[in-house]
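Contents: one structure, followed by commentary.
All protein chains of the complex are present and in place, except for one that has been dropped.
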Amino acid sequence: MPDRSVRLRVNRAACSGHGLCAELLPEFIALDEWGYPLIADAAVPARLARAARRAVTDCPALALRLTGAG
Amino acid sequence: MTATNRAEIGHPAVPGEPGLPRLLPSRAHAQGVLEPGLDLVAHSRRHGRAGIRGSALIGQVDAAGLTGRGGAAFPVARKLSAVASAGGSPVVVANGAEGEPVSSKDAALLWFAPHLVLDGLQLAAEAVGARTAYLYMHAGRDARGGPDLPSHLHAAMAQRAAAGTDRATVQLIEAPPRFLAGEETALVSLINGGPARPADKQHRPFQRGIGGRPTLVQNVETLAHLALIARHGAAWFRSVGTRTEPGSMLCTIRESDGQVRVAEAALGTPLSWLLRLGDEVQAVLSGGYHGGWLTLTDARRVALCNAELRPAGAIAGAGVLVALPAAHCGLAETASVARSLALESAGQCGPCFNGLPAIAAALAELAQPRPAGRALANLQRWAGLVTGRGACHHPDGTVRFVASALSVFGAEIAVHARGRCTATRSDLFLPVTAPALAESDWR
Partner (left out) sequence: MGITSSTALWYASRATGVVALVLLTVVVVLGILVSRHGQLPGLPRFATTSLHRSMSLLAVAFTAVHVITAIADPYVSIGIAAAIIPFTSAYKAVWIGLGAVSLDIIVALIVTSLARARIGRRSWRAVHWLAYASWPVALLHSIGSSGDLRSGGLLALTVLCTAAVVGATGWRVASAAIAPGRADRAARALASAEASARLPGHLAPGEASAAGGRPLTQAGAR
């Protein structure tokens, strides 16, 4: 079965380390020592879906996207 | 590519191995330089006509199990099918930009068998329905007066134009001398008018590449093998090599005395048949600067195939094999290469352009004959932090190279911590590229 889980993916070349995503999704995204996102390699839990969509919209570099259903 | 290179090409890797070489000229050199492969008539006489075409060719390539010879070893038939079924008006690229300073097999192939590569390019174009093709390669002109590859290929293309054999138009594109210039998406970016920097993998070239069209990118050696499969079929291709890694591959071999040659070997050939592995050798690098180090013991034991190289911490990659002399310091060599790899970062992804320099600096500390404090612990942490967090595999490959060094040269780390070094030479054995600091260096 293809993976239909909702995942948060970052365009690494576009990401410039603003860090909004980590503020909006502290349970799911951490920042490394250089300010770049460490995103959990798991499906986005339903309760975080709204925050995840907001992170995608708010990222100043438009570097985030949600894959899968939803 | 040095004069030594050219003089020793065509020498079969294993004397008496039947069916080899396939790609390189078969006659041994008389003296000095072999003839560059500009004789279209001789080419046709040697190889014959390509009878297997179109979707039948894709079928044979699939049955043959041909994988990419650019280092990633992706199944070629899968790429061909994907582009063929992508619709639109596809484009095909022959990728000869090997990028690695220690690799010259693509240059050698383009010099000695340009028509085989160009045949493969035309056959691949036909199979996927492309009328537009590109040949992407480094200029090849260096300070040492290496061969002028672009002129050479232009001459080959002119011969074919005169013969009227080709259906797809071929344009030659010069790639900047960057390590990452041959990366698929970097290649697409350059041909699209931008810098040769890798792009995010959301859209792969086979879906949206040059001019937004489905693009097939294949290493020049891969296309040469494809051209031969079109003549001799899958069973012939599989008649050398191993069951899971069939066929032959070109290798750039750098012996411990500094001699370099390009040779063709069957997959599964023991490394000891390809390199002199006496006690003057300290370790062997397999797979280039994104590959891995092997201890001398392992090198003497393993064969040229991923099935044996990967468990030993290395890869077959694009066939780079380097025997490091015992007189040199393995840590200093690794530090020097890591430094150049850091400077070859495209500067796009934070974990890469921050992490690789940090790793390089820590290695430079370990390369000094004195206790290195937290350098080793930091290295482990940074290696974990950069892997998989770039738009391309530059950080991953660099980490593989560094991690294998920490393992293979582990004893040397302990020696340095006691203020000593086992090396007897302070110059560096491995060649590295000069740093590129201007934006124009990427175009």
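Should a chain be cited, it is by its letter among A and B, assigned in written order, with residues numbered from 1 in that chain.
As a working rule, a contact is a pair of C-beta atoms (placed from the backbone, for glycine too) under 8 Å apart; a residue touches a chain by one contact, two chains touch by 3 or more.
No experiment lies behind these values; they were computed from the predicted model shown.
Residue B:441 is the one among B:174, B:396 or B:441 that touches the chain missing from this view. Although one chain is not drawn, its touching partners on chain A can still be listed: residues 14, 16-20, 23-24, 54, 56-58, 60-63.
Where chain B meets the omitted chain, the residues involved are 195, 197, 326, 332, 336, 339-340, 342-348, 352-354, 356-358, 360-362, 364-365, 367-370, 375, 415, 419-428, 431-432, 434-439, 441-442.
Assume only the chains that are shown with their structure count from here on.
Once the centre of each chain is set as its mean CA position, chain A and chain B turn out to be 34 Å apart.
Interface of chain A with chain B (complex): residues 9, 11-17, 32-36, 38, 65.
Those residues of chain B that touch chain A in the complex are listed here as 197-200, 202, 346, 348-351, 354-355, 385, 389-391.
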